[in-house]
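Removed from the display is one protein chain of the complex; every other protein chain stays in position.
Chain nomenclature is as follows: A and B, assigned in order of appearance, with residue numbering initiated at 1 for each chain independently.
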Amino acid sequence: MLLFTILLDGIAYGMVLFLISVGLTVTMGLMRVVNLAHGSFAMLGGYLSSVMIRHYGVPFIWSTLGAAIVCGLIGGLAELTIYRPLYRKGDLAQVLLTFGMIFVSIAAMTLLFGPTPVAESMPKWLEGQIDLGFRTYPSYRLFLIGVGTLLAIVLYFIIERSLFGARLRAAVDDPGMARALGINVNLLFTLTFIGGCALAGFGGAIGAGILPIEPFYALKYLVLFLVVVVIGGLGSFRGSLAAALSVGILDTAGKYLVPQLGSFLLWFIVFGLLLWRPNGLLPPKSAT
Amino acid sequence: MSDQTATKPALDFTPPRSGLAALQLRDAWHLLPWGIAIAFYFYADGFHSFGTNVLIMVLFTLSLDLALGYAGIITLGHAAFFGIGAYTAGVVAVHMTTDPIAGLILATILAGILGVLTGMLILHTQGVAMFMLTLAIASMFYEVANQWRSVTGGDDGLTVPRSAPLLAYFGFAGFRFDFRGMTGYLYTLSVVFVWFVIAWRIVKSPFGRSLDGIRQNPRRMRAIGTPVWWRLVAMYGISAAMAGTAGGLQAQATRLVGLTSLELQLSGIVAVMLVLGGERRLYGAFLGAVFFMAVQDWAAAVNPVYWMFVIGGLLMAVVLFLEGGLMGLLDKIFGMFAGKRVENAQPSSNEVKAGEVKTGDAK
Partner (left out) sequence: MKKLVGVLAGAAFLASAASAQAEVIKIGLIASFSGAFAVWGQQFRQSVEAYQKVNGKSVDGHEIQFIFRDNGGADPAKSRQLAEELILREKVKFITGFELTPNALAVAELITEAKIPTVIFNAATSMITRSSPYFVRTSMTVQQYVAPLPTWAVKEGGIKTAYTVVSDYAPGHDAEEIFIKNFEAAGGKILGKDRIPLNVTDFAPYIERAGASGAQAVYVFIPAGAPSVSLVREFAKRGLKDKGVKLLAGGEVQEIFLPAIGDDVIGTISSAHYTETNTNPENILLRKTLVEMFGKDATPDMGTVGAWDGTKLIYEAIKQFGPKITGDQFVNFAKGRKWDSPRGPVMIDPVERDIIQQVYMRRVEKRDGKLVNIDFFTSGMVKDPWKEARPAGK
């Protein structure tokens, strides 16, 4: 009973992490860009959606899709202008540049929207409770679980079953060989980046009820997104799903059962896991 | 990968100069930064505590230069050792002795030991896995400090008593730490100088040179019989000890240790200072820390809300337009005066091809 609650809470939390992190895992896996600013796109998505809802009366679902599209476009633009020159530089330069982008985005959001978290803008049908028979449960969290599952299936078909996905995986495994085979890796990069940022924006918007949108969002949750990506294995779609769910469940369980430990448990397990499998749980072939 | 490094100049095999005998007139420029630091003591009335904080960050940045710059260990968790040093010095002052040097030595030793222990665990890995491990270690330390309230004070912070007079041994009255932080400034400067000399000797030693090789091509170094892992662990330990000293100095200067001394943000900011100043230059740590702190101080004074714009923008600009940091810029300027192109001191470890796998060691 308690375990079931922990499981549900953990999965809902994990789904939000998955939605936001899956874009990061593909960009980091494919392009080898350590993009710390990924959280900024999720934050932007959250802000955009809330502006659409409150100022233009856009329904919730459409606002999250709108946020995804705008974030994708901005992400594409950033890829062409800022990230391109970075591919040749090393981890450190990427870490620092994207760290700088986080600072800029935090200051920009404070300037535009103020330091307080944005207003709650969930529709009525997501505010209530759903009776599960043995207990009632917030419908919003069930909705998150549903959307996350749906998107995971869609992404599975795109990445693992389509031609685009085959090319993408080829480029992840061996970009040199992929180029030699006539795959336009540059275009693939841009498209993937757009997709990744769009997903981040969508995740930020739809998950705003769990990770509230405020200027420090970009830095506050960054470490969690990175953990998901690295534990899952860079570039691994299945890995990031598994990692996001485990992180969500683990963190939640830790707080339920041993609240005095805080997040120590999570970090301890992350530490042990990375020592055991530095390439993550389900790394793509190239890394093994 | 091997093709790329092969086109770069091979290792520099000129014997390292060391010792006073090797100093020549053209090395006189070394006096400049230290001279400025001493002049600051006499002329910067009211700025001594700011100067002390800058010196502490110089030392911290220098420690990161050893690990990240020279040994190529990418870490996002160096604040762990800074924080350990700070809390150690704080706890020593609260419970054992307020003698500043004793506290500092213990802070250094403990941070060094933890550096060696964690280094032994994580230095088998590479790239993203490694920096996530450093992050995980720093986060664990943070959580421990956060929960262990009886010792660390948790979110309330640990208040540290004022240090006893400096060098008050054998009946000597010692130097009192004054309110204006003048003694504290000289004390900090001396500690930074001692560590700087040690760092200088290390990077010019055969040991330091071997790390140069390891950074550029660990496989070849292993092939010629270098104990790669042990060398990295040793350097990481030294770097951690130095970061611990910096933390200890901060605890004594600020007389308050907070959880922020263990935070990701601090690890990030020290990396920023290093890259800003220029890696593998030792004096890069000076330029980077001084410049960063001055800009931050100025930006925060102009507008306390939006200083992040300035810092973030600066960071992006350095990465995009200023390779080699401020030291690189100085090289170019002096190079123009000398009428010759200054050769890049060492190939940058940052040049990694997009396709290269760096997620983990394949063994």
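Keep this in mind: a contact is a pair of C-beta atoms (placed from the backbone, for glycine too) under 8 Å apart; a residue touches a chain by one contact, two chains touch by 3 or more.
In this text, all values refer to a predicted model and were calculated from it rather than measured experimentally.
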Candidate in contact with the missing chain, chosen from B:T88, B:S163 or B:S261: B:S261
Missing-chain contacts mapped onto subunit B: 46-50, 53, 146-147, 149, 154-157, 159, 179-181, 250, 254-261, 300-301, 304-305, 307-308
Interface with the undisplayed chain - residues on subunit A: 2, 5-6, 9, 13, 106-107, 110, 114-120, 122, 127, 129, 136-138, 140-141, 209-212, 214-216, 220-221, 251-252, 255-256, 259, 262-263
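Please note the rule applied: only the chains that are shown with their structure count from here on.
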Averaged-CA centre spacing for the pair subunit B and subunit A, given as whole angstrom: 32
Complex contacts: residues of subunit A adjacent to subunit B: 28, 31-32, 34, 82, 85-93, 95-97, 99-108, 110-111, 174-176, 219, 223, 226-227, 230, 233-234, 260-264, 267-268, 270-271, 274-275, 278-280, 283, 286-288
Of all residues in subunit B, those that touch subunit A in their complex: 68, 74, 76, 121-122, 124-133, 135-137, 139-140, 143-144, 146-147, 264-265, 268, 271-272, 275, 305-309, 311-316, 318-320, 348-362
